[in-house]
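A single protein chain has been removed from this complex, and every other one stays in its place.
Each chain carries a letter (A and B) given by its place in the written order, and its residues are counted from 1.
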Amino acid sequence: MKIGKLVGTIGAAACVVMAMPALAQDIKLGVVAGMSGPGTSYGIGIRQGAEMAVKEINAAGGIKGRKIALVVADDASNPAQSVTAMQRLVNEPVDLVVGGWGSSQVLANMDVAERAGLPYIVVGATNPKITTDKNKWTFRVIFTDSVQAEQIADAAVKRLGMKRIAVIHDANDYGVGNRDIFLASLKKIGIEPVAMVSYQSADKDFTAQLSRIREANPDGLAIFGTIPAAPAIMNQARDLGIKARFIGTGGLANENLMTLSPKASEGTVLTTYFHEDVDAQARAWADRYVKEFSGSAQPPRPVLAAWEYRAIKFIAAPCLESSGTDKEKLRQCISRWKGKLFSVPGEAYFDKTGQLIQQSVLVEVGNGAFQAFKGK
Amino acid sequence: MFDQLFIGGLATGCIYAVVGLGFTLVYRTLRMVNFAQGHVFMAGAFLGLVIAERVRLPALPLLLVVGAVAFALGMVLERLVFRRLYHNHEVFIVGSIGLGIVLMNGVRVFFPEPVPFPKVFGSTVVQIGTARFQEAYLWVVVSTLVLVVLLHAMFTYTRTGRALRAVAADAEIAGTVGVNVNRAIAFTFGLSFAVAAIAGVLIGPLYFVSFDMGDMVGLKAFSAAVFGGINSIPGTILGGLVIGVLENFAGGYISSAYKDLVAFVILLVMLIWRPTGLLGRETPVKV
Partner (left out) sequence: MTAFRISQRGWIVVAALAALVALPGYAPQYLVHVANFILIYTLPVIGLGFLTGFTGRVSLAQGALFGVGAYTTALLTTKLGWAPLATLVPSVLMTVVLAVALGGAAVRLAGLYFVMATIGIQQIVWLVLMNWIELTNGPQGVRSIPAIGLGGYELETPQRFFFLALAAAGISYFLAKRVIGSRLGLYLRALSDDQLAASSVAVEVGRAKVTALALSAAWAGAGGFLYAHYVRYIHPDMFGLEASVLYLVMSMFGGYRSIAGMIVATAILESATEYLRPFGEFRMIAYGMILLLGMMYFPKGILTLVRRRASAPATEKS
């Protein structure tokens, strides 16, 4: 009888699931990112980009008459939940996924997409291990740590003239990946870091780490991490009397950096994914975007929204048009894609590991905003 | 580096001590552990944030207002919620954890991201020796001192304080000599909420406030209380300070990775060696 109760419970639950109304024949576009937890500001930017792109596409008639329906899965910036979130998208089922933020999350959830044969365009994770010769269904538009960390290492030494560089990094995939490549690049130029410490993403107090760094007397501090740790590190570093200039890669490319550390973040130099001054279209898009989202509860975040928007509007949508929702055809279409995207100098294309090849952009924090980096 | 780590540790230690006080107060009276305590600390910080942004109160009034609101909330929740959880430890623990989850996610609905806290304690940087820190740190240490002195005075010299001690010692007998036991228990909860909320406001300007800031702090404050003696107020204060300083040293001199371990290793070792804590008095039952 007790087993019967168990069966009854499962049966009841099954009825609930099957009774849910069937959705119309929309094209389902899955978006997975953290809308809560530490990565919220990034996830929200991604969602905003997706909403804007889908709205425009649907307003123009959709894809051959079919509208796109967004299915957003929040993974709370947590790798474990990200796997479940992706599984839910697979079960939905969605036709493809454009999104993914956080190297640890994407490295975890791409397994699910690969096993399910679901095209997945990654917009927010930079660890090189994501696009290798092993992934068939996963593509990535954002450039990797290899490019970014190398570029910032180069810039730090050659353009900023740093000689004593200290490194503080998150212990997750993003932080470790960046650190490794940064150190390797420095070594090629013939420099060793003067200090290296790590932290956990959820840490709030960095006195211990920063005290060690202060002892090393650096002139540059590379921060490989994300919000909210990075601005906290900047604030506390300045409090402790560390005068080194901050450098970093895309994890810092978030408008919240300036909100949370208005004074300390000034002068930070970082590589970023998008800047509106690169070309006129970028500026036009950024203006439209800011206007659309400035009234909402969450402030607009162009840097993060830009890739999601471009991936959907210029890569996913055209492929959906030409290849329909057949997953294999979609995959092939994406892998063959090449073209021009705003704010990306030159032409971009996917290499055979599914990585979009492009040049990166260097910016500096000035007057509370990201400004193109002009030299010193 | 020693100075810096020591002072930083002292400040966080004060926070653990004050939040830990909440655990101790409830335990002394009821022999129960309220696991919503850490989240009350967080809620206090947000309450302070909301008030400070609307009303621009200076530091001291802000602390008092938040403390008063939290006190009232504690009394109300005792009557509505906690009173029904006294059956046994497990029920109380799980119930209070549930309350904590509701509190945390309730705040999360309104504040999904970390938010900066207005610098109500000023923003000049002070230098002592090689240690540099925000003046807010001084506020933390001084406020903790004042709080402890006030509490001591209350317990020793006021009728309410003596009533609370009576209930803590033996509720049945206290009832027979005319102490309103229910009121005393409610008062205890109010007090534990108030101190946690005040700690939240004190720490607010030092870091960003986020809905998840109460989790770890609650667990470490709990460890501090057990370490110092969960039925001893001076013990809890001592426990908090020691853990705060020790974990900073561990993070600075050994490895930042294992900083958090300090509090919990101390907890476990203490329980196995001397469950009543450093300064605790009650004899445990080892059957």
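Everything below uses one rule, namely that a contact is a pair of C-beta atoms (placed from the backbone, for glycine too) under 8 Å apart; a residue touches a chain by one contact, two chains touch by 3 or more.
Every value quoted in this text rests on a predicted model; they were computed, and no experiment measured them.
The chain that is not drawn here is touched, among residues B:55, B:72 or B:101, by B:101. Per the touch definition above, the residue from A:27, A:44, A:94 or A:108 contacting the chain not shown is A:108.
Summary of contacts with the chain left out: across A:35, A:142 or A:334, the touching residue is A:35.
Against the chain not shown here, chain B presents residues 31, 33, 81, 84-85, 87-95, 97-106, 108-109, 112, 219, 222-223, 226, 257-258, 260-261, 263-265, 267-268, 271-272, 275, 282-287.
Take chain A: the residues that touch the chain left off the picture are 1-11, 13-14, 16-18, 35-36, 74, 78-80, 83, 87-88, 91, 104, 107-108, 111, 115, 170-173, 176, 200-201.
The definition used in the following text is that only the chains that are shown with their structure count from here on.
Interface residues of chain A facing chain B in the complex, by the touch rule stated above, are 35-38, 40-41, 171, 197-200, 202, 204-205, 207-209, 211-212, 214-215, 227-228, 231-232, 239-241, 256, 259-260. Residues of chain B touching chain A in their complex: 1, 4-5, 8-9, 12, 108, 112-114, 116, 125, 127, 132-134, 207-208, 210, 212-213, 216, 248, 250-252, 256-257, 259-260.
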